[in-house]
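Here the complex is missing a single protein chain, while all its other protein chains stay put.
Order of writing sets the labels: A, B and C. Residues in every chain begin at 1.
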Amino acid sequence: MSLGPYASFIVTSYVLVAAVVLLLIVWIIADYRRQQTRLKEIEASGITRRSGRSAADIR
Amino acid sequence: MSALGALIRRDIRIALRVGGGALIGVLFFLTVTVLMPFAVGPDLALLSRLGPAILWLGALLASLLTLDRLFTADHEDGSLDLIVMSRTPLELACAAKALAHWIAAGLPLIIATPVLGLLLNLDGTATLAVAATLLAGTPALTFTGMIGAALAVTLHRGGLLLAVLVLPLSIPVLIFGVAASQAAISGPLPFGTPFSILCALSLASLVIGPFAAAASLRHGLD
Amino acid sequence: MKLTETLTDLANPTRFLALTARILPWLAGVTAILLAIGLYQSAMAPDDYQQGATVKIMFIHVPNAWLSMFVWSVMSVAALGTLVWRHPLADVAAKAAAPIGAAFTFLALVTGSLWGRPMWGTYWEWDARLTSVLILFLMYLGLIALWRAVEDPSRAARAAAVLTLVGAINIPIIKFSVDWWNTLHQPASVMRMGGSTLDKAFLWPLLVMAIAFSLLFVTLHLAAMRNEILRRRVRSLQMMQASRVTFASEAGAGSRDGSAPKGAA
Partner (left out) sequence: MRLSGRNLKCVRGGREVFSGLDLSAAAGEALAVTGPNGAGKTSLLRVLAGLLVPAEGTVALEGGDAELSLPEQAHYLGHRDALKPALSVAENLSFWREFLGGKTEDAGRCLTAVALDHAAHLPAAYLSAGQRRRLSIARLLSVRRPVWLLDEPTSALDAAGQALFVGLMRDHLASGGLIVAATHLPLGIDARDLRIGGAA
C-alpha cells in the first residue's frame, strides 16, 4: 500500500481521528470513575437513597 | 502576598467552574472572526490582508465583553466590601483580579489565534506576529478595561455602557497592535518600533489601571 | 416535597442504567470489530484516478461529517422529548450528546481541511460545505457553553432544548445561504468532493466505516448518559446531605456550643 505524495496528510488525519476518539473514551471513563467515587463517599457519610439501595449500584 | 495569591486562585477557579465565563470569550472571538468572511467575501488574498485587523478587533471585543462582571459579581454578593476593608491595598487587589481575569480569559484568546489565522489564510510568520502582539497587547486591554468595570459598579450599569467608556481608551493599543503585526508581515516599518510602543502601553496600563479602578471603587461604594 | 419528586424521577433512569450496563460491553465489542473491518477495507481500497491516495481521507471524513449532522438530529429529538413529553431521560440524552457531537464535527472539519490541502494549496478554503460544518461546530460549542452556564440541569435543559430546535430549523437556512454566498463569490467550483458517482470499491469501505462510527457514537453516548445520570444522582444526594446537616445541628446545637474555638487564641 503506497500512499503517494500526500502520505503525511493521510496519516495525520487518521492519527488525529484516533487521538480525538481515544480522548473522548478516556474522558468518559474517567468521568464515570469520578462519579462512582463521589457516590461511594456520600454513601460512606451515611446518606442513602430512599429506595434503600446503594447509590453507586447501577445494576 | 498569600492574600493576593488566594484572590487570583479563587477568581481563576470560579471562571473555570460551571457558570464561569472563561471559555465564552474564546467562543465569541471564534464567532466574530468567522463572521467576517461572510461580510467581506471568501477571497483568500483579501482575507489574509485583513487578517491581523480582524483578529485584533475580535480579541478586543472578546476581552472587553468578558470584563463586564469583573467587579459587579463581587459587589452583588458583598465580597467587594470585605476586599475594600482588608489589609491588602485595594490597588494590588484590583491588579490581582485583573491578572486572574487575563489568565482565564485573555490567554485562551492567544492560544486560539493560530487556528483562526489558518481560517484567514495567514502564513506562519503572520500568525506568529499577531499572536505575539496579542500577548503583549491584551494585558493593556484588560487593565484599561478594568477601569470601566470599576465604573460599572459605581454607576450600577454594565454591558454596553462599559464598552462605550472603554473602547476609546483602547484605540492606541489597537493602532500599535495592528501596526506591529502588519510590519512583521509586509513592512515597510521594522516590527520592533510599534511593538515596543505596544509593550510600553501595556506597562503603563499595568500601573494606571489598578490605581484608577481602586479610586473609583472607593468612591463608588455605598 | 421537591426532593421526593427528584427521587421518583430517578426510578426510570435506574432501569436505563441496568440496561446500559448489560449492553455496553457488547456494543463496544461490535464497534471495535466493525472499525477494524472498515479500516482494513479502506487500507485495501484502490487509489482514485483523480485524487490518488488522498481519497483514503474520505473514509474517515464522510462518517464524521455524517455524524456531525446525525448527532444534532438526535439532540433535536431529545429536545422534543424535553419540551413536549417531559421525559426524564431526554435532557440527559441531549446534554450527553453535545460534546460527542462537537468532537465529531471538529474531526469532520480537520479531516476536510487535510483532504483539501492537496487540492487547494491551503488548509482552509471558504468552501460552502466546510463553512457550513464550521458554523455547525460553533453552534455545538454555543450549546455546550449554555449547558455549562447554568448550574441547575433541569433549568438549563429547557433553554438548551429550545436552542437545539431553533438550530435544527436554522441549519438548512444557513446551509442555503452559505451556498448562495459561496457561488456569488466563486462562480467556478474549486473541487467536488467525492464526485457524484462513487465506485463500488469505495462504497463498501465507506458504508462499513459509516456504520462503525455510528455505533461508536451510540456506545459513547450511552456511556456519557450513564455518567450524566450518576452526576445528577450525586447532585440530589449532595443537596440531601446539605439539608440533613441542619437537622443534625438542631439536635446537637446545645452541645456544640462548648466545642467552639475559644476566642482567646
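Throughout what follows, a residue touches a chain if its C-beta (ideal position, glycine included) is under 8 Å from a C-beta of that chain, and two chains touch if they have at least 3 such contacts.
No experiment lies behind these values; they were computed from the predicted model shown.
Judged over the whole assembly, touch between the missing chain and the shown ones holds for B, C.
Remark: the omitted chain is touched by one listed residue; of B:7, B:104, B:136 or B:152 this is B:7. The missing chain, though absent from the display, is touched by one residue of B:84, B:118, B:135 or B:204; that residue is B:84. Within chain C, the residues in touch with the undisplayed chain are 151, 238-239, 241-246, 248-250, 252-254, 256-257, 259-265. In the full complex, the hidden chain is touched by chain B at residues 2-3, 5-7, 9-10, 13-14, 17-20, 76-79, 81-88, 221-222.
Keep in mind that, in the parts below, only the chains that are shown with their structure count from here on.
Taking the mean Cα position of each chain as its centre, B sits at the greatest distance from chain A. Distance from the chain A centre to the chain B centre is 35 Å, each centre being the mean of its Cα atoms.
We define each chain's centre as the mean of its Cα atoms; on that basis chain A and chain C are separated by 14 Å. Within chain B, not a single residue touches two or more of the remaining chains. Not a single residue in chain C touches at least two other chains. Against chain B, the residues of chain C that register as touching in their complex are 113, 122-126, 131, 134-135, 138, 141-142, 145, 148-151, 181-182, 185-186.
Every residue of chain A that touches chain C in the complex is listed here, in rising order: 1-7, 9-10, 12-14, 16-17, 20-21, 23-25, 28-29, 31-32, 35-36, 38-39, 42, 45, 47, 49-51, 55, 58-59.
Of all residues in chain B, only 18-19, 21, 23-24, 27, 30-31, 34, 37-38, 41-44, 47, 118-119, 121 touch chain C in the complex they form.
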